[in-house]
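All protein chains but one are shown at their positions in the complex.
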Amino acid sequence: MNTLFSIILQTVLLLALSPLISGCIKNWKAKLQNRRGPRVWQPYFDLVKFLRKDMVISEHASWIFRAMPYVLFTSTLLAGLMMPLVNVSAPLSLFGGVLAFVGLLALGRFFLALGGLDAASAFGGMGSSREMTIAAVAEPALMLAIFTVAITAGSTNLSQMLLAAQGPTWKLLNPAHVLAFAALFIVLLAETGRLPVDNPATHLELTMIHEAMILEYSGRYLALIEWSASVKQLVLMALLVNVFFPVGIATDVSATALGLGLLWFVLKLLALAGAVVLVETSNAKLRLFRVPDLLSAAFILATLALLSTFLFQ
Amino acid sequence: MNLPQSELASQLITLLAAGMLVIQLLMVVQGMLLTNIRLFALQSLMLAAIAAIIAFFHNATHVYWVAGLTVVGKVFFLPWLLNRQVRRMQIEQEIAPLLNSSASMLLCGGFTLLGYIVARPFTSLERLGNNTLGVAITLLLTGFFLMFNRRKAITQVLALLTVENGVMLAAVALTTYGMPLVVELGIFFDVMVAVMVLGLLVYRIRETFASMDVSKLSQLKG
Amino acid sequence: MDQLSSNLLLQIALCAYCAGVVGSLLAMRRERIANLVGFGCSTVAAVSGIGAALLALTVEAAPGAAPFELWPSLIPYLQLKIKLDPLGAFFLLIVSVLGLALSLYSFGYVRGFYGRKNVGVLAAFYNALLLATTLVFTAANAFFFLIAWEIMALTAYCLVSFEHEKTETRNAGVLFFIMSHIGTGCLILGFLLLFQAAGGQSPGDYSFDTFRALGATMSPGRRDAAFLLFLFGFGVKAGIVPLHIWLPEAHPVAPSNVSALLSGVIIKTGIYGLTRVLFDFMGTPPNWWGVTVLTIGTISAVLGVLYALMEHDLKRLLAYHSIENIGIILMGLGAALMFLHTNHPVLAALALIAGLYHTINHAVFKALLFLGAGAVLHATHTRDMEKMGGLIKRMPKTAFFFLIGAVAISALPPLNGFVSEWLTYQSLLQGFGTTDSLVRLMFPLSGAMLALTGALAAACFVKAFGITFLAQPRSEQAAQAHEVSPTMLLGMGLLTGACVFLGLFPTTFLALLGPLTQQLIGQPLPAYLVQADGWVLGSAKAMGGTVSTLGIALMGICLLPIPLVLWLFFGRRTRVRIGPTWDCGLRGLTPQMEYTATGFSKPIRMIFKALFRPRREVQREYDYSPYFAKTLRFESHIEEAFVTRLYRPLNRTILRLSRRMRALQAGSIQAYLIYIFITLLLLLLFAL
Partner (left out) sequence: MMLLVPILVSPALAALFCLLARSRRVMAFANMLAFGTTVALGVGLLLQLQAPPHVITEWGEFFRADALSVWMVLLISVVSLGSSLYAGRYFQRDLAARVVTPGRVKEFFVLTPLFTTGMFLVVLANNLGVMWFALEATALSSVLLVALYNRNTSLEAAWKYVILGSLGLALALFGTVFTYAAAIDQKSTALPSFNWSHLMSMAGQLDPRMIKLAFVFVLVGYGTKAGLAPMHTWLPDAHSEAPSPTSAMLSGVSLKVALYALLRFHILTTACLGSSFSRTLLLVFGLGSMCLAAPFILVQTNLKRLLAYSSLEHVGLICVGFGLNSPLTIWGALLHMGYHALTKPVLFFAAGNIHQTCHTLQMRLIGTGMAKLLPVTAVCMGLAAVSATGLPPFGLFFSEMTILNGGFAAGHSVVSTIVLLALLGAFCGILYQLTRILLGVPKVARTSDAAPLDGLPAMGLMLGALLVFSVWLPAPLRFVMQRAAGIIGGEAVP
């Protein structure tokens, strides 16, 4: 009963909060570039607009094309439900830890890429190819960084990892944590299609990745895809902020604790979003074949983190 | 029998054995085919003589058989056969060895030495003559050398026969009475047949290759 | 229960296979009958094989099935003894499950050979191969094992070169057989070392019972030698890097049902051998064994998938993935060895289970994928992905099955590939704590490599499925393709079912592996492996990670309604139009404009340029400016560094030396006489 309740709550939270984060990022970016930029709430209006619009589906497309948005949406939500947001114990923490989390995101990506290929347009193929490539290169860094934390926690269960990270704040400042965080931050940029890896704002054929894959989508499918994209972004950021700075996260289910936890969570998210904005505005997009260098840098960072867990203990 | 007689016998045998060796060495340096054949006949005659001497002094009748057969076969029949073949095929007389005579002479000297080294431990065993075994082994080695030093098919046959002589010498020298008669006869006939077969082959080779040079027989490789 | 013992079922299976061999040979001239008889027999045999394996793993696990002898042999030291212990039973299960699915598939598949090739012979060799493999898994005597092993290699060779009219097929067959025979040579030496250690006197010294835990009594040098020999011998069969070169040649050229068997089972015999020898015979391993196996596994996994990505021949691509998965399996085994060394039986059990679980998973989904590829080949008569496309509309069922296989092999939840890789991750993760030496860094690093492998595999199968089945057909024969016959679909469906079952109910299946770990490590299933009465799969410790694929699947189904609710809210009046794909204003898209398989993997080829060293040739004809080319021809080849740098030079050297030797037989009789003469002289000197 309790679990069911928390599941519903967390689902709502994910769906409700994620567009806000994207909105904030867009808005602040514009501000930093001395533009007025869209309102913070703009993503919500976009979603509603997409949902209201008619759909055009390519004549070459198969059922894969239709199934993709559902799979993507569901898998992303599932991943989100495994991530502790305001409370230490995530609703589905028993059903899978960080490995399942990564796996579900990968499942979503798999179908996203298939959907890109299905419409028989060169753009889609290009997008899928690049998306899968970057994901492949990002994966080892991601996994190694997670391993570093998981080893200190002795578990891949996210709640366990959070509990292990509880305690005096100075523990969070040990080099392993810091380096792993840096690595994960780079991975976050890659996974959420941010500059300098991908430009979410562009529709220029040769530079786009994520946009190229979903070029053929419209209407409610597009709405689902966009929404899941922002949910994915939210949960990845949650992974960073909660696993590395589990300050203020609720350890019991009392209303005050939860309220406090929510407050802390949003604050931490906004802070991270700010960091992302800073990076995006201060960097130009990299050439596709320079991206691996960036990600291998992340891998090196993660390795260093690992070594430091090994050395400083 | 009394001692001086056997003394005399062994003296004679040693002498003849030495003669056989000398003839062998002559064959090594001798350049003419027909002469070679005659030398072989002479060598065989000495072998027969040795056999006869043994038979006489130890009155072992069956060794007379050996002597007789050797005379008939190796002194008359085989040389005649080879001669006939040489004439019939108008084989040019030159033997054309691979090594020149001086070098081969040197080698054969070495072989003789080796033969005596190999034979030394067994001198006690020979009761007739001295070092006949050494001579026999030397005949074997030099015969061997003759075989791969000659290019003509016929000469290889000849060399093979001298090896056979070596064997027979060893047989009589080591075992007093030679081998049991059955074996002797068997060996003898085998040699005859062998030479005939060889002759047949030589003939065929001659007519298909229009040459007697065995170094031309080198199509089968690898 | 006596009338249904595992031995009885096993004997039935063996007899049925023999009947299949004989029957299909007898019916050779009537291909339809041969087809029915041959594959009918193998079906029956497979079913009873499954029965035997399940019985041996459940009911008779505790006492273990009694050994029995086929017939008294004429050679001392050779006993044709068969014993169905848990390890053997597990692999027997694999071969029988695949045997069943493949036999059903073959009924339909071999119709393609009618009139062209002799189906009877194919069926006979197919049965013989299954028979030999079954014997390999159940033999209880090293000599007997080697016989079965060789017969297996022989029949596999015959099947690989079944379509011997093509030169590539013949060469592939020869390469396969030579490599496998070299491997067998090493095995013979290895077993002889064990035999020597066992005393080498009594005929019993060859039976596995005497080999058990023999390694402890061997001198370290001999023991390590034996380990290396076995690693090489079984590694060749398993296709580990760098001994894998035969695999991508041999597997694709065989008929697809055979390819499935080769990739699904035959390479697993290598895994079986390694497990049998390393865990059953060799005693507690030194550390470097585990490190070696783990390293080889990691390298094989990464290189295998990288080379797979470069392929656009569907079956070659799958073959390379076999190398990758063998690598993943070896990661588990290697970790288990290291845990045995540091004396952590629980973790060792976990790692071993991970490896073996991946073994059966790979068997199932790789067979499924090969059958799918076979169906595509059957329908389009080509293996080249660049000529395919749009097949999902023409052969929807095949496409669906292939998709399931692709998701499974990409280790995506909730299917079986994910589960076994999850277990591998768990064992690697907890390995870190087992030792203080620097070696512990191996665990997380190979874990990261495993992650890379998984992601690349996903990329590879997006390409494999997307290019083959989606979008527009790229060639005429792809456009003409049609769905395959029901029996073929049945075979694929069976394996799909297996994938789903192994994915969703891992805890149910893992219960079977208890006797196995008990036998090999002396340790029952880790206590925390099965949690929440079977709903959740745990790891080796209390607070360790947990996963529940079943839960994920159900939860996903529960979440599906959310979008529908949204439709009801907002989009009730929306319409769906079918329109052309955006073509940048050109007059319609043509298949030439689609992304190609080569193009898809181009970024990865660029990233790993140093490894692949692709040779590319671009020819463009233009009138006045290179930017307005009239015709453009691009081709790019990739040859494996191992072939070009290692094997070809080796081969060339050996042949050159042999040719040198031939000078000895130059034909001059004088030379021959001199040989004899010198021999005589030397011997005389030796004798004096």
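Chains: A, B and C, in written order; residue numbering restarts at 1 for each.
Throughout what follows, a residue touches a chain if its C-beta (ideal position, glycine included) is under 8 Å from a C-beta of that chain, and two chains touch if they have at least 3 such contacts.
The shown structure was predicted, so the numbers you read here are calculated from the model rather than taken from an experiment.
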item: Neighbouring shown chains of the undisplayed chain, as defined at the top; value: B, C
item: Full-complex contact with the absent chain, from C:Leu104, C:Leu146 or C:Ile552; value: C:Leu146
item: From C:Leu438, C:Val565 or C:Leu657, residue that would touch the chain that is not displayed; value: C:Leu657
item: From B:Leu39, B:Val86 or B:Ala153, residue that would touch the chain that is not displayed; value: B:Ala153
item: Hidden partner interface residues of chain C, rising order; value: 74-78, 143, 146-147, 150-151, 154, 161, 164-165, 167, 170, 173-174, 177-178, 181-182, 185, 188-189, 192-193, 195-196, 200-201, 203, 654-655, 657-659, 661-662, 664-665, 669, 671-673, 675-676, 679-680, 683-684, 686-687
item: Residue ranges of chain B at the interface with the undisplayed chain; value: 58, 118, 121-122, 125, 140, 144, 147, 153, 156, 160, 163-164, 166-167, 170-171, 174-177, 179-180, 182-183, 186-187, 189-190, 193-194, 197-198, 200-201, 204-205, 208-209, 214, 217-220, 222
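Here, only the chains that are shown with their structure count from here on.
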item: Farthest chain (mean CA position) relative to chain B; value: A
item: Centre-of-Cα separation between chain C and chain A, whole angstrom; value: 35
item: Of all residues in chain B, those that touch chain C in their complex; value: 98, 114, 117-118, 144-145, 147-149, 214-215, 217-222
item: Residues of chain C touching chain B in the complex; value: 662, 665-670, 673-674, 677, 680-681, 684, 688
item: Footprint of chain C on chain A - complex, ascending; value: 11, 15, 48, 51-60, 62-64, 69-70, 73-75, 77-78, 81, 92, 94-100, 102-104, 106-107, 109-110, 113-114, 117-126, 128-130, 132-133, 135-144, 147-148, 150-151, 154-157, 160, 215-216, 219-220, 223-224, 288-289, 292, 299, 302-303, 306-307, 310
